[in-house]
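Note that this complex is displayed minus one protein chain, with the remaining chains in position.
Letters are used for the chains, namely A and B, taken in the order the chains are written, and counting of residues starts over at 1 for each.
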Amino acid sequence: MTDPTMRDPILSIKGLTKRFGALAAVDDVFLDFASGETHAIIGPNGAGKTTLINLLSGDLPPTTGTIHLLDRDVTALAPDRKSQLGIGRTYQKTNIFPDETCFQNCWLAAQSRLPSSMRFFRRAHRRADIRAATERALALCNLDARADVIAGHLSYGEQRQLEIGMTLATDPKILLLDEPLAGMSAEESVRTMALLTSLAENLTLILIEHDMDMVFAFAQTITVMVNGQVLETGTPAQIRASAAVRDAYLGHGPTEQGATP
Amino acid sequence: MDISFFLIQALNGVQYGFLLFLVASGLTLIFGIMGVINLAHGSFYMIGAYLAYWLTGLTGSLLLAILLGLPLAVLTGLAIERFAISHLYTRDHLYQVLLTYGLILIFNEMQSILWGNDLYGVAIPEMLTGSIRLTETQSYPVYRLFVSLVCILVALGMLLTIQKTRLGMMIRAGASNREMTQILGLNIKQLYAIVFGAGAGLAAFAGMMAAPIEAVYPGMGEGILITSFVVVVIGGIGSIKGAFFGAMLIGLADTFGSVLVPDYSGIVIYALMALVLLWRPQGLFGQRV
Partner (left out) sequence: MTNLRPTRLYLLIALCIVIAVGLFPLFGEKFHILLATRIFILAIFAMSLNLLIGFTGLISFGHAAFFGAAGYILAFVAPEDGAAAFWWSAPLSIGGAALLAAGIGWMSIRTSGVYFIMITLAFAQMLYFFFNDSPYFGGSDGAFIYFKPSLAIGSFDPVNLDNRVHFYYLAAILVLVVWAFLAMLLRSPFGQVIKGLRANEPRMRALGYPTQRYKLVSFIIAGGLAGLAGYLNAAQSGYISPAHLGWQESGSVMMMVILGGMGSLHGPILGAFTFVLLHDILRDLSQHWLLLMGGVIVAIVLFLPNGLAGLFTRKRIPQRDDDHD
């Protein structure tokens, strides 16, 4: 594995700030995300991690600062434009279409890659290319056997998988994952980790996660946020060795669970 | 257009704006706090006006009519909240629209049964019948000034209640974030009943005050309802301040519109709404989502 810091940043944020009234949820953050790396963002609750993801995905407009995707300024783009440019995301709270089948969930995601869905006459499901993309995404998230099940009837862990599968169906270059393992059983976590590991080979992953074992085993770069600001960014070894991180956040060592103060 | 004419129109516009504010503030609070879109809100205005007509006829005094009629209107509001609206808090807006639409039909037909479909006037109380001479030829009725004055007092009372009391604290919390009131463990049912009852009371009071100016007629509730919607859209939903400025703006625009472009006076306020929408879709004082 090459050192991720040697590559060009695919995503670069400068001076990014998001204020809600007097509160700066994200406060003057500078970060580079290298192409192909797996970059975890950790920090106590309220550190601004989800807000940062929401800024990157376009769900929230930043107050000040810029976001660049390669050379392109994408700061003010809406979520749909960001998605079309290859920034896909999953949500902390499962966000699927519970009344539709898994197939239809992934179909809707895959169909978004048509140049336009302003097509009124042909049956949607006749399109072989979209069908192939849908099936590929279902296979990736291990739900191909459950394709015809109504999403609302899936187990919680399966719904999380579907959430990832939907985003994969949009063929992203960068995948923003907001606590992909939250609420999963041990077995489901293992399965999802295997999925993420396989994805990490081809995609840039930016994830928020509270499971420190997972973060330190999996991520190539870790950013620690506290009170909306970046405390430290570095490799797992650097983060483990950082006195500032230990004081502010990790407490008694990285193997300890419990990011919550 | 000379100065005194302009002044009279401005006073009329402000006075109409105040009445609109009484109706629209209830509408915006009921939505902001309870999450309910209440089409029947205008019906309370209509009920107020008809109660004023009926009770003034019985008692011979508008003041007595208001004192007797206001509790009746508030009770009607509370009953409606208890038996119909309270079932809709978690339901889709569509059902709120439909149910309150049904309520309008019921209220309008009740009005027709009880008071018929004629247009009625209500006498201005004797001590307020005079007018103030502005120039040789133009004067301004005292009653309209009185209405504006009373509305200012009511608005100030609302402001004090919202800023200074515990109830006001709950209302502010609810208007900015409905979940917040739940988290704070406040008695939601009670708060909702108070807000709805107060909204109904304010609308009815506006109808009572307006009765001697505007006459009392079928369909008056829907007219003020839709105008109040325009006020709320312009001001921003859930914002009392927005309701106030929106009401003033619409009051003045409507008054001057009917003087300056009489042929199309009906559409002036909607054109204004369209302009505001283009500029700030969330309304002048609404929060951007």
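Details
One rule holds in what follows: a contact is a pair of C-beta atoms (placed from the backbone, for glycine too) under 8 Å apart; a residue touches a chain by one contact, two chains touch by 3 or more.
As the structure is a computational prediction, the values presented were derived from the model and not from experiment.
Considering the full assembly, B:37 is the residue among B:37, B:147 or B:162 that touches the omitted chain. Within the whole complex, the absent chain has one touching residue among B:103, B:193, B:224 or B:247, and that is B:103. Residue in contact with the omitted chain (choice from A:83, A:189, A:221 or A:242): A:83.
The chain not displayed touches chain B at residues 31, 35, 37, 84, 87-88, 90-95, 97-99, 101-110, 112-113, 177-178, 222, 226, 229-230, 232-233, 237-238, 263-267, 270-271, 273-274, 277-278, 281-283, 287, 289. Residues 57, 59, 78-81, 83-84, 88-89, 91, 95-97, 99-100, 107-109, 111-114, 117-125, 127, 166-167, 170 of chain A touch the missing chain (whole complex, contact as defined above).
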